[in-house]
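Showing just some of the chains, left in place.
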Amino acid sequence: MSKHRELGLTDFEYDLIVEKMGREPNEVELAVFSLMWSEHCGYKHSRPLLKTLPVEGPRLVMGPGENAGAVDVGNGLSCAFKVESHNHPSAVEPFQGAATGVGGILRDIFAIGARPIAILDSLRFGEVADSARSRYLLEHAVAGIGHYGNSIGIATVGGEIYFEEPYEQNCLVNAMAVGLIETDELIKSAAAGVGNVVVLFGARTGRDGIGGASVLASAELDADMEKRPTVQIGDPFEEKKLLECSLELLDRKLLVALQDLGAAGITSSSAEMAAKGEVGLDLHVRRVPLREQDMHPFEIMISESQERMLCVVEPDRVDEVLAVCAKWEVNGTAIGEVTDTRRLRVFDGDELVGDLPVTALVDECPTYTLEPAEPTTPLYPAPPKRIDTEDPGEILLALLGSANLASRKAVFEQYDSLVGSRTVRRPEQADAAVLLLPDPANGDRLTSLAPPRDDDAPKPAIAVSIDGNGRRVAADPYRGAVEAVLECSANLACVGAEPLGLTNCLNFGNPEKPHIAWQFSRAIAGLGDACRAFGIPVVGGNVSLYNEGASGPIYPTPVVGLVGELPDARKSGRLAFQHAGDVVAIVAA
Amino acid sequence: MSRVRVLIRPKAGILDPQGQTVERALPALGFEGVTNVHVGRLVELDVEDPSQLPAMCEKLLANPLIEDYEIQS
Amino acid sequence: MKFGVVRFPGTCDEVDAYLAASRVGDAEILWHADPDLKGVDAVIVPGGFSYGDHLRVGAIARFAPVMAEVERFAAGGGLVLGICNGFQVLCEAGLLPGALLPNTSLKFTCRQVDLEVVNASTSWTNATAVGDTLSIPAKHTTGRYYASDATLDELEANGQVVLRYAAGHNFNGSVRDIAGVSNKAGNVVGLMPHPEHAVDPLTGSADGLKLFASAAAVPA
């Protein structure tokens, strides 16, 4: 099979690349294109539909397109947030997969300058009562999330879990992160200023996540395939230093632009920075600090090693930037320059090993129109009957014993939900987590470390929640997606918060199949309509497609995360009945 | 019954944050000239049937995706 | 009263400790690499994951330049409080007796616990009374207090057991339900639960503030 197909590119796409390059791409160039034009980076099957989502709202500060979206939460502060999936890595190695999922979404938040303050997670596994594998995945994914969030010192304040057979082979691990920033300090990722220096900082680069692209390695290295770890290992300690280092660099106004390295590593972050800034970049792969010395240029370009960031710096500030890196014991290395060529040029020493047109890489990835068709027969087998009795007592016991209804304490107790001392409603106290905002009435800016005073002034807060119900979406994709927004909004309402913005993670099967395309397009229509009806902008999100196991696709699972505001945290609602004698009422439309 | 030792270490090429941290800390403690530090796990056990050990390592003691193991008996 | 709060790479709870201390006095962050306590009257070694908890909790942080100063300060009777990871660091440094082992569950656990005050005459508990119950969150993976029986007997005889988990609250398996201990002189105290997260009823409890208030009341 030809290399481009092994890398996931179609013949049509390959021909298009040759046309845009004006020649055949070499190995480095093909590796870079295959990643930039992958579903993950290029949104080939979802971009047109995502464009239909509403992105306007009175409190919107930063919409889709940047590392995370943000809404205005008053007093000059913005809340940045985003949800992302790490489904496939978690199915392979649940602890590291889930951990690096948290690490990745946190980098998105501090890449725009915000200090992360909270994490939420949304998990789907097979029936834990029946499946040892699902129990293993659950246990290790939860441990991985806790390990990363706890160690880096960011509170994991909420989430949701659901178990059913369609997730048996393809579990879902979605993580959402929330951060705060002074609105006028938000930083974008566009590279700018010809002659400015590109600095890579953070962990050393190894062969993590190179898996698929190893077809590009020479035969001799192929014999060493064993040595190519495709599992990415996360190091929250490194990320904690990276976080503090990034925020200090921004605080000192040393950076022109900042971007995290996620999927496709240096490749996608540099290409996107160049595309947004309408500039070119020259990168020198031999300057990249490596974990293994014998790496190929293409491996360095596409490695997914965790805990790295890329920034653009004016030449006379480079020394200061490197000094801040040294203070935080983080590697910092100048690896390139901003040019006016609008090309991403990769040098191995003096040799030019890749020369790529930035616009083609980032903005000209072909998109595909879906061909949705409503299925005529049910896509999922009817779930087995799990309660086989008429006896109400036994039914109640069976319900209470079901994993889907059981208390989540065993999970959320593994998460530090309190670090930061702002958690007013922690798990199981309310339907949404409530987090205190810095109180400007006390002169408390994010950076000033002024302690809140115990006075009678209102305590402004935000509320956050994450929800989704795949089974409902499977039954009716449009209404199921609407309901996800409704449920999440209702969760906020229960603590007294009003939604300001929404993020979402669209977990679906293979969109090239007409019935999946139908689920996908109907669900996005529902999501958009619900958001329009509520006046909530979609500030960003993530798409995870091809979630299928041997026995079929997962339930279509759009997960939505909401951030809302409440004027006074002291008045936020609780779940528990508070006083004997209080009136119990039901409110319904 | 024999006492067996299993040494479990991060696979070559896999990030070993513990080893890195220790290596970086040593000079400050006055220990120079130490390199290539790796931190792994040690499992010691009495087994009746040592032939079961490789399977035991693959299934439980080590995570073969990211760790190598060595059996010392 | 001025508190200094130590920050190592990987420390997470220093801002909370700083804010808690600021409620009863002044506070300042102390950088691990500076062998300088900046003239503070009390030192807090806060919680978190210094050096990623790599190798063994607290093992690397105890060698930070600032710790040599903390040791000198403690030896001269200076007030030192170790919280969670800070407790682990102080034990590793030999400023406090014993060691912290993995929870028997081997899991990280975050839970509000009740603590019983056993000794109310240390520098960090003098604003409480013996027998008081304090509701304070605990959150850690390595919080099982351990010392040999001989040492434990000695600690109890000396009044160095400062705080115990109330019945049913010892989730980590600590020997004799010990949650916090002091050195012989009572100027150095360490505990696994996090008083800095319990300084405001809005976020759950204000019982933890009593520890900071205790130190603030000690004549400088």
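Note that the chains are named A, B and C in the order they appear, and that numbering of residues resets to 1 at the start of each chain.
Criterion: a contact is a pair of C-beta atoms (placed from the backbone, for glycine too) under 8 Å apart; a residue touches a chain by one contact, two chains touch by 3 or more.
Since this is a predicted model, take the numbers as computed values, not measurements.
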Subunit counts for every protein chain kind in the full complex: A x1, B x2, C x1
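Everything below uses one rule, namely that only the chains that are shown with their structure count from here on.
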A-C against B-C, pair bridged by the larger set of C-beta contacts: A-C
Where chain B and chain C are represented by their mean Cα positions, the distance between them in whole Å: 33
Distance from chain C to chain A - Cα centre to Cα centre, in angstrom: 36
Residues within chain A bordering two or more other chains: 235, 237-238, 329
Chain C, residues touching no fewer than two other chains: 51-52, 54
Chain B - residues contacting chain C, complex: 17-18, 21-22, 25, 28-29, 39
Chain A residues touching chain C - in the complex, by the definition given at the top: 143, 146-147, 150-153, 235-238, 240-241, 328-329, 412-424, 426, 436, 449-452, 454, 459, 569-570
Contact footprint of chain B on chain C as seen in their complex: 51-52, 54-55, 60, 63
